[in-house]
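A protein chain is absent from this complex, but the other protein chains hold their places.
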Amino acid sequence: MTNAKTFRLGTLAELLQVELIGDSDCLIDGLATLRQATPGKLGFLSNPQYANQLSSCRASAVIISPKFIDACEINKLISDTPYVVYAKASKLFDSSPEVPAIIHPSSVVNESAEIAEDVSIGANAVIEAGVVIGAGSIIGPGCIVGEGSQIGEDCHLHGNVSIYHKVKLGNRVEIHSGAIIGADGFGFAFDGEKSVKIVQLGSVQIADDVEIGAGTTIDRGALDDTVIEQGVKIDNQVQIGHNCRIGAHSVICGCTAIAGSAVIGKYCVLGGASGVVGHISIADKVKVSAMSLVSQAIDKEGVYSSGTGVMETARWKKSIVRFRQLDELTKRLSRLEKNQK
Amino acid sequence: MTNAKTFRLGTLAELLQVELIGDSDCLIDGLATLRQATPGKLGFLSNPQYANQLSSCRASAVIISPKFIDACEINKLISDTPYVVYAKASKLFDSSPEVPAIIHPSSVVNESAEIAEDVSIGANAVIEAGVVIGAGSIIGPGCIVGEGSQIGEDCHLHGNVSIYHKVKLGNRVEIHSGAIIGADGFGFAFDGEKSVKIVQLGSVQIADDVEIGAGTTIDRGALDDTVIEQGVKIDNQVQIGHNCRIGAHSVICGCTAIAGSAVIGKYCVLGGASGVVGHISIADKVKVSAMSLVSQAIDKEGVYSSGTGVMETARWKKSIVRFRQLDELTKRLSRLEKNQK
Partner (left out) sequence: MTNAKTFRLGTLAELLQVELIGDSDCLIDGLATLRQATPGKLGFLSNPQYANQLSSCRASAVIISPKFIDACEINKLISDTPYVVYAKASKLFDSSPEVPAIIHPSSVVNESAEIAEDVSIGANAVIEAGVVIGAGSIIGPGCIVGEGSQIGEDCHLHGNVSIYHKVKLGNRVEIHSGAIIGADGFGFAFDGEKSVKIVQLGSVQIADDVEIGAGTTIDRGALDDTVIEQGVKIDNQVQIGHNCRIGAHSVICGCTAIAGSAVIGKYCVLGGASGVVGHISIADKVKVSAMSLVSQAIDKEGVYSSGTGVMETARWKKSIVRFRQLDELTKRLSRLEKNQK
């Protein structure tokens, strides 16, 4: 918790456009959870099950919904959506380094690249021929932007991101280190003896306000493009195969694997380390729990799971033996039922 | 779908060595699926279940097998293996950037490295002492090739690939960005208090015509080498532990995890996000379905799976409760059967 910024609570209320109850001159120098807050911090209550922590909370102020106004004596910022207000407040306390809008002399920028104003290109970054980079974008150190790719405005590629050729990014796209956009989709035709590569002629389109996590890979399409729609948030080490389409505002948690040509709806949430097989569609607003495999299309909003849940291995082994016998067990049960009639 | 190349259909038939039925002067400027093809495109029918799309297909020509010759009026390229012909055609329409055979001045190439003719070394790449790179190979920007490693002929390392020391690559090996070959295998001896590192003295051998996906990691062996045999195709974010051997022409889909000392046969297909435990063998021609864990050796060709398939979570929870009771349920069933006799 290092951050050097301090705000009057009244200023925060104005910036966050919320009602203040309490001392507007109280100084706030950071954010904290209710339980770990110390004087000077602004806490928040988003999950009502932690409401009992309010009474002992040492924060100088808290963000809470109206129904908890009487739950404590602390200064309050009132909002119906305290978690969203906390998110907005986190931006105010951002202490990540300022990146100067310079093109580092050690970077290698092809003379045919079009670099808009206020762009930062980090040390040892490589910008290939025909690349277009919009105003205000930051290309981190060690990044590679391949021939003919287009980066919109106010994008942020952290260090060591690899963008292949002819990839298109919208505006305000943030990509974390080690992510790889536009590598070849995995396509081969087996000729009876060996796999013959199918050259991947499509590319990748990433719409506005997408965030992509560290080490995530999004492959270019075989014929058409792989498409990530507006506002999609993708965590670390996610794999998105060629020709997938991820619907707007969907959230894909870490280590999820989505096979080629899968179509994910809008406002979906794929839990961590989940999987989606290829060539299927998932409806809007579907939630998939952690490490579940979506093995067939889902055409109805809802929550879906697979797997067995964790058990002590000794007991689990017994269940597993019976799992293998399930069909026989069912038949034995049916015979018993028949006999009893 | 950007590609600037145009061919006469007759020329394509010659290049692809297939029979042409129709107008050899018809101009083809790209490939497309039957459903999305527009005039000027060459479509293909590999999966017979899409045959009904032929009648409404707008492509200028299609690649089809002889039995569909009468299914449409479009110009045709005839082959018993239309998918393989499509793969070969994709190479003709490849529009990825040409890479000039130069050693970029910003790269750092140790003077003891042996670089053959027609090699391209990209911006900011690092080639360490004693490295050997064969004719026609491309080392992308930001790549690192560690001391004493050998790269064969006509290899292609895309940007930001990391090769540790003493790794050997055959010819025509393609490695995508972010892949890491030859990092230490995960070996420790627990001394009762802490883990003592086992220095990994082996390396990695990769045979001819192997393709390795973005972000994939292949560890060096503990004593002997980790071996990837000829023609193996590995997708993105696959992890291959130390001392594994992957048999020739096997295909490993994205996010698969193979633990140390596993031996995979030839012509196997491991589905996406599948797993293989360490120190086991898998026979030739085994197929494993997505997200299955191969928890024991497989000594017979066939198709194998684990897991439960996806369900609505509410129903799934009920199954899970019973899964935990499976052994007890089976015993209750056996008691009933005994009583009935």
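Letters are used for the chains, namely A and B, taken in the order the chains are written, and counting of residues starts over at 1 for each.
To be clear about the criterion, a residue touches a chain if its C-beta (ideal position, glycine included) is under 8 Å from a C-beta of that chain, and two chains touch if they have at least 3 such contacts.
Note that the structure is predicted; figures quoted are calculated from it, not measured.
Within the full complex, the residue among A:76, A:158 or A:287 touching the omitted chain is A:158.
Of the listed positions A:15, A:69 or A:84, the one in contact with the omitted chain in the full complex is A:84. Of the listed positions A:22, A:130 or A:272, the one in contact with the omitted chain in the full complex is A:272. Along chain B, the points of touch with the absent chain fall at residues 106, 108, 124, 126, 128-129, 142, 144, 146-148, 160, 162, 164-166, 178, 180, 183-184, 186-203, 215, 217, 219, 222-225, 237, 239, 241, 255, 257, 259, 275, 277-278, 288-289, 292-296, 298, 302-309, 311, 315, 318-319, 321-323, 325-326, 329, 332-333, 336, 339-340. The omitted chain makes contact with chain A at the following residues, 1-3, 30-33, 36, 46, 81, 83-84, 86-88, 90-91, 93-97, 104, 106, 122-124, 140-142, 158-160, 176-178, 209, 211, 213-215, 231, 233, 235-237, 249, 251, 253-255, 272-273, 290-291, 307-314, 316-317, 320, 323-324, 326-327, 329-330, 333, 336-337, 340.
To be clear about the criterion, only the chains that are shown with their structure count from here on.
For this pair, chain A with chain B, the centres built from the Cα atoms lie 25 Å apart.
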